[in-house]
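Of the protein chains in this complex, all but one are displayed in their positions.
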Amino acid sequence: MTDSTTLGLVGGLLQAVVIVAGAPLLVGLMRQVRARMEGRVGAGIRQPWRDLRKQFRKEPITPRGTSEVFRAAPVAMVAITLVVAAIAPFVTAASPLPGVADLFVVVALLATGTVAIALAGIDTGTAFGGMGASRETTILALVEPTALVAIFALSVRAGSTNLSAIVDSTLAEPSAVLSPAALLAAAALVLVIVAETGRLPVDNPATHLELTMVHEAMVLEYAGPDLALIELGSAMRSAVYLGLLANLFVPWGIATEAGVLALLVGVVAFVVKVGVLGAALAAAEVFLAKVRLFRVPELLAGSFLLALLAVTASYVLA
Amino acid sequence: MNTVEVALGCAAGSALLAVLAALVVRRRARPAVVGTLTAITGAAGVVAGAAALLGERFAVELPWIVPLSGIALTVDGLGAAFLAVSGAVAVAAAIYGIGYSHHGLDSRGVQATFPLFVLSLLLVPAAGSITTFLVCWELMALTSLVLVVSEHRRRAEVASAARWYAVMTHLGFVAVLIGLLILSAPADGDAFAAVRAAAADLSPAVAGTAFVLCLAGFGSKSGIVPLHAWLPRAHPEAPSHVSALMSAAMVNLGVYGIVRVGFDLLAVDAERWWWLLVLVLGAISAGYGILQAVVSTDLKRLLAHSTTENMGLVLVGVGASGLFASIGSPVLAALALTAALMHVVGHAAFKTLLFLAAGSVLHATGTRDLDSLGGLRTGMPLTTAAFGLGALAASALPPGTAFVSEWVLLQSLIHGLPAPDAAPAAAPTVTVVVLPLAVAVVALTAGLAVVTFVKAFGVGFLARPRSDAAAHAIESPATMLAGMGLAAVAATVLAVAPTLVLPTLGRVAAGLVGSPAPIADAVSVELVGVTGLLSPVLVVVALVVAAVLVVAIPRVLAGRRARREARLWDCGGGPLSPRTEYTATSFAEPLQRVFDTVLQPVQDVDVTHHQESRYLIAAVEYRRRVPDRIERHLYEPVLSFVTRWGRAGRALATGSVHRYLGYGLCTLCALMLLLVLA
Amino acid sequence: MTTLLALLPVLVPALCAVAHFAAGHRRGPAKAALPWLLVGSAAVLLGDAIVLAALVLTDGPVVAAGGLLRADALSVFMLVVIAAVALLSGLATPAHLAAERAAGRAGTRTAARYCALVQLFVASMAAAVLAADLGVLWVAVEGTTIVTAFLVGVHRSRAAVEAAWKYVVICSAGIALALLGLVLLHYAAHRAGTGAGLDWAALVLTAPTLDPGVTRLAVVLLIIGFGTKAGLAPLHAWLPDAHSQAPAPVSALMSGVLLSVAFYAVLRTKVIADLAVGPEFAQALLLASALASLAVAASLLIAQRDYKRMLAYSSIEHMGLLALGAAIGGPAAIAAVLLHVLGHGLVKSVLFVGAGRLLQIRGTSRIAEVRGLAADQPVLAGCLGAGVLALIGMPPFSIFASELGIARAGFAAGSAPLAWATAIALVLVLVIAAAMVNHTSRMLLGEPGPRPEPSGGTTLTRTASQLAASTGTALIGGLVLAAALGITAGPLAGLLDAATRTLTGGTP
């Protein structure tokens, strides 16, 4: 067993545990930051975990007339996110499954998770479920070009879309982080992440008005352990996306060799980076209002332009 | 005597036997006999293709068939790939057809034509000369046309679809005919080998004309924009197993033609603009096709539009491959061509599955309108599962079939730009602009495909039934399920273990562009020459393991409690009626608004007021139609020109005998004058 | 023996005609069998043609009747075409006449006269292709006009009289030009002093000695003249009228072979012209005529309202294709032209017989008034559909092979104008195919609407609307033959080859 495989396996396991355990805390942190900035006391960053524990213990309830899709969707979504959490370079640069740790695969896997929830939303047969699914998939479709072209921009330098390769190339050549291409790509990816994780200004995760909901509308019918899985899954998605953003552009601290210390540094660095990004995102949200659904394409068109410029810049300006 | 020869002989023999059986066997047993024999034909085609892919070669000349030219069959790697795909689709479709044909399709004519259609699908890629190719091509057009009209008494649209199909296919044929004849003009004989040898001496302008004509003709067969108009008409109106054959096997042969002409008959280092044209047309088709699919509410029409999209993606691969070959990177060219071929194979599998499942729905409910389907899972669980699998495969999400090929395509595209430190002259400016846009189009297409298939599967099969027909649907007969099952297995195998075929396809592509094989022989998809690694098996394994963990861990930690059913949240208004459900139309509405300027939908809202007061509304009627813009701006002027031509033409024959004689006198005098002057 | 063989094709139908005339004036049980005599004479003709073919292929051309008749491979090939189409048309005749009698449109006397005229028609066509002398050929071709004039006008309705008048006047005027051409050709031959007269075999041998100036004028006149009879533009306009008004079996003969017989004369002329004034001259003339014919056919087919006229215009199209093939020249194109003659003859006669049957059933020849035929009359509709598909050049029918052959030869000839002309012709053929498919599909597909009352006021009984076995045999047999010919030329290959050589090889 080679060194990098060991590192990958250990790191992958560690990453998965860190993200599962930490994701609700990240959500708690973001809520807390928001609450404090809005002048509220807040429920504390452990509140999401307390909610999850309560919901996991409840009786599972399925609405009448729904199919297996409804029941399987939360599992599928969490499982997919878990896979991504395990294979992407968060704590270690090596991956347990190099054949999966491809940026295209990761983005597509996360989209598959979204699709599972969207199908569940339709499966309920309620107007809100359908509406949420329709909006969610629309946004997903429009985000896709930005995401892939941004990946293109990132991969030009590394000559590969393999996540470890991209991270390695950034580590090898730190100045590239400040290149125009990388900055433009980062900006584009931020918008992608905002849209994919359902944050303001694309979607308001805290809304209680069904007609403005996107993500929440799809999951209205979930309760008990199913809802817990959904909540956990969403939190993990946020963590994964933020982690990807952090490590693709600022990979320092990531463990490149097997060793307790290196892994510990990797975990800490990851937690800090994601925490800072999450806090920043939450802070920014305070000053934003949700845009109308039909203004979202404009936002995404802007991010697409950034991504395209990033590709061109990576070739022309480098 | 080699395997290919025996298998092809078997295919022809059993197809002809099937025709005979269709004519003599009594009606009740006819579909079973014909279906079985046709399935054998298809299977023989698969065997022939597989054997040829593994390296056997086969060529035969039959000069006594077809007067004036004779027939020549040659099976090489490229042809073999398409031969095998057509055969495989035919097996599933033929078995499915046994059950489906009891639905009023068991007449002698239809049953006798079906095996011939399958045979012609097998023979087109096996053609070894231009005449043979054209004969099989037209035979394919003719037999499919007959099959398209087979339900003409049931729906009025069938006749119109058939007209579109007949005219467009003939248009394509004439374009191909002229193109190929230009190519073969300087050649000694019309065998592909002779044409290949002579093509090197063609002037660029002549070769370009020939290529563009072939592109137009073959593109129209593949439903490439702007010659796609027949496809969303004819494919849905054909019986579903025929739709599957047309959409999964016949359209491929257009791609085959383009590759055959572009990479084989004409020199590989062909000019750049052709391939740019191919790429751009492919990109436009992909985008336009999927946009039309997103807003379709007719299940089979949606699938037909999706065919245009997928063929567009294939052409993006083919065009990129030619572009790479022309700028001197054969490795990338082989990779892009492999992606295109893989997409052809994958598309064949999932489109067969989807069309067969759609046919099953049509069979059970009598409708293709998504807005009146829904809730089919209860009555038709297997069909639902089949369609779900197909939808996953078609939407290019892992672990689906199309994901693998699109991944390879994206890999070839993003490696098309050299690393920034390479010499700037290494890539011409055009690729710097074209490749990112191509990636964007592929991405947008993939995203919209997700919406399309979430809509088709979610609205069509999940939720609650929106009509009585959907509520009382029952599962289809076993043969139909078996057909779907075969296609489902193929789609799954291709999704999980694409390396069963990818390296082989890679070798075929490499042979065409003259490069080493672009895909390594391994369990994972490992690119050779550029960095790239994908392991679909591991993706699936990881997902399964994760899912087990996700199910197990909460149960261990929180204990297991029985699941209970409860009422949906209905805002306290009592049980929800199907009218409150989201429909396919409403599902696609946001995207329709986003792409308003491209689609230009026509919407009418009629508000009926109460008699008593203008402020009270009795009913609101909303109608939406998304007419094909390209059709309106391209076809209508042509049609109206032809109509005017026809009307003006009548002036030639007014009935006046003086005028008729006058034509003669004038011509005579003019000719005499010419004689005098000359 | 050989003399008898060469004379039989003319004598047998002529004698049968006498028999018909005689029988028409007598009453007796033999009446019912009378129309079958057509089949008999056609069969004899076919058998004779086969024997002649064997003879000609082994021993070379057969000369008979004091040098007036001469059978070479081309003549025999044309004889085969005539016999095959006459057989199909003959098979359809009994049922046609029975239906006409049932509808009160024809008496016994008319029927007998009709049969006699058809026999004379066949005899004069046979004479035309067997003639050794261009003059005799001319006489025979003009003879067909005279014989068929009464067949076209057999109904004596306004439309029939009109069609007959136009037919006779336009064809006679055209053929008169051909006569003038012959006179000039004879003059040129006379001045050349070779004593060839109008014997075309001799003319071909001595063609290079002919005066080019006079020959050019003669060729122009001959091509326009015989082209008139062949339905080539510009003097094509009689064709749709005559073919749509003639009784179905006669239309079949006229469209299926008469046009080709006239075109045979054009082919013979072209051989002489090529040798005398160079190939470009006749090529240019034929090319112009071909494209004009195709353009005319396309223009009038797009918005065609009458299915019999549709078939007639399609004949103009196919004659245009033949002219194109002849213009291209060379063995490949000429072989394709000859195959096209046979394929077109078979298919077009099937279609005209089918259309005639349709007219009897539905009482209208308007396309718009026929709907959902496939539901009512599956066999008839199937034959019409298959025939139209064959006509627009779909495999496996032989028209596909021959059109492909012509197109290939056009591009392979290596001259840009020919390639362009072929490309334009193919586009026009596409327009024509689109129009034909459009019109035919409207007639055949869909649910039959409420049956319109036949305009003639004669309602057909159930039995009358059934397809007679003999007619069915003709329809299906013709299509099967055309398809078989498209799959393999079989025994005809040798004859086709030899006939091609007579037109391209120089030595007749």
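By written order: A, B and C. Residues from 1 in each chain.
In this text, contacts are C-beta pairs under 8 Å (C-beta built on N, C-alpha and C of every residue); 3 or more make two chains touch, one makes a residue touch a chain.
The criterion applied here is as follows: contacts and distances are computed from a predicted model.
The complex appears with one chain absent; UniProt names that chain "Hydrogenase-4 component E" among the candidates "Sarcosine oxidase subunit alpha family protein", "Hydrogenase-4 component E", "Probable glycine dehydrogenase (decarboxylating) subunit 1" or "Membrane bound protein complex subunit mbxM". The absent chain, not drawn in this view, touches the displayed chains B, C throughout the complex. Contact with the chain that does not appear here is found for just one residue of C:Leu180, C:Leu205 or C:Ala493, C:Leu180. When the whole complex is considered, the residue among C:Leu8, C:Leu87, C:Ala188 or C:Leu346 that touches the unshown chain is C:Ala188.
Among C:Leu15, C:Ala103 or C:Val139, the one in contact with the hidden chain is C:Val139. Screening C:Val10, C:Ala23, C:Ala106 or C:Val214 against the full complex identifies C:Val214 as the residue touching the chain left out. For the chain missing from the display, the contacting residue among C:Gly40, C:Gly197 or C:Gly477 is C:Gly197, taking the whole complex into account. Residues 649-650, 652-658, 661-662, 664-665, 668-669, 672-673, 675-676 are the ones on subunit B that touch the missing chain. Interface with the hidden chain, as seen from subunit C, comprises residues 68, 133, 135-136, 138-139, 142-143, 145-146, 149-150, 153, 156-159, 161-166, 168-169, 172-173, 176-177, 179-180, 182-184, 186-188, 190-191, 197-198, 211-214, 216-217, 240-241, 244-245, 300, 303-306, 309.
FYI, only the chains that are shown with their structure count from here on.
Judged by the touch criterion defined above, the protein chains link up one after another in an open path, with no loop closing it. Per-chain Cα centroids separate subunit A from subunit B by 35 Å. Centre to centre, using the average C-alpha position, subunit A and subunit C are separated by 78 Å. Within the complex, the subunit C residues that touch subunit B are 165-166, 169-170, 173-174, 177, 216-217, 220-221, 224, 228, 233-235, 237-238, 240, 285, 296, 298-303, 332, 335-336, 339, 372, 374-375, 382, 389, 392-396, 398, 400-402, 404-405, 407-408, 410-412, 414, 419, 422-423, 426-427, 429-431, 433-435, 437-438, 441-442, 445-447, 485-490, 492-493, 496. Within the complex, the subunit A residues that touch subunit B are 53, 56-65, 67-69, 71, 75-76, 78-80, 82-83, 86-87, 97-100, 102, 104-105, 108-109, 111-112, 115, 118-119, 122-127, 129-131, 133-135, 137-138, 140-145, 147-149, 151-152, 155-157, 159-162, 165, 220-221, 225, 228-229, 293-294, 297, 304, 308, 311-312, 314-316, 318.
By the touch rule above, subunit B contacts subunit A in their complex via residues 374-375, 377-378, 395-398, 403, 407, 410-411, 413-415, 417, 419-421, 427, 432, 436-437, 439-444, 446-448, 450-451, 454-455, 457-459, 462-464, 524-525, 530-535, 538-539, 542-543, 546-547, 549-551, 554, 557-559, 561-570, 576, 578, 580-582, 586-591, 593-594.
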